[in-house]
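Removed: one protein chain of the complex. Kept in place: all other protein chains.
On to chain A.
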């Protein structure tokens, strides 16, 4: 069984060439996708726009920016991500995030902060709205029928008429259906409340070892999420010798397990985690520049030699990850 391999980039650079260089190296190594970290409160660029900036200059790698559902407009999220999918020819994804930070609430203003439980239900509603808007145009909506003068068949466009506790959204989208139909949605899921309530395709989880990875996979499957991909997150500090790597790690702590060692040792660790039933590994480079280089140059060839990873030839992210083709919920539905 081979694993999927992703990298989590947390860089705060505003230098486009630096981003392009990093993503190109990951692309050339055959890495399945990169996530782009973001919060409103950090110093750093907007992640959706970074993903869009590198899209025309890369070929195969999935581009999965973080975007926050707290205080943002689900309509804008949906159209931006659909557009990223158009711009990248089907390589877009979205890592959903909520913001419980009161300082971030003050940046955006206007609304009283919500508790975490409400933030998750709001995120679940946002995911639902985003997904419905992606489906609100059927694939064949544009007909360009000169005899009747019609550019679209409006029966193939659909109002989504979403009403929830936090917002209502009428629809349809302004963006024709994205190439993947449904770009890939992911979320960091430390607890059952996330995998129970968010309709996402990929869970990023944080096992401490192979046993906890197996337990997490079992729990998620027991919650009925049998068709979801489960990635294990791993922070990595790599060096040619273990001592240097450990020195680089210093006192780093993380929600995920922290690895320090050689690429050979990391390949061995990943081989050890593979039987837990995880779908893939998301590597969080301790340093975006140094460790990403070690991953693409040293680790990936080792994983390929050991049969743990095979770069996919598929051009769109859903297919790369083995997700089923997205069925449009409005296909065959009544007119808008």
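The rule is short, and it goes like this: a contact is a pair of C-beta atoms (placed from the backbone, for glycine too) under 8 Å apart; a residue touches a chain by one contact, two chains touch by 3 or more; residues count from 1.
The working rule: contacts and distances are computed from a predicted model.
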| message | Looking at what's absent rather than what's present, what does UniProt name the missing chain, "Nitrilotriacetate monooxygenase component A", "RNA polymerase sigma24 factor", "Putative hydroxymethylpyrimidine transport system ATP-binding protein" or "Carbon-monoxide dehydrogenase large subunit"? | response | "Nitrilotriacetate monooxygenase component A"
| If the hidden chain were put back, which of A:75, A:94, A:134 or A:309 would touch it? | A:75
| Which one, A:55, A:96, A:187 or A:256, makes contact with the chain that was left out? | A:55
| request: Touching the absent chain in the whole complex: find that residue among A:16, A:116, A:192 or A:222. | output: A:16
| task | Check the options A:66, A:84 or A:238 and report the residue that touches the missing chain. | result | A:84
| request: Tell me where the left-out chain touches chain A, residue by residue. | output: 14-16, 19-20, 40-46, 48-50, 52-57, 71-73, 75-76, 79-80, 82-84, 86-87, 89, 103-104, 106-110, 137, 142, 144, 146, 148-154, 157, 166-172, 174-176, 336
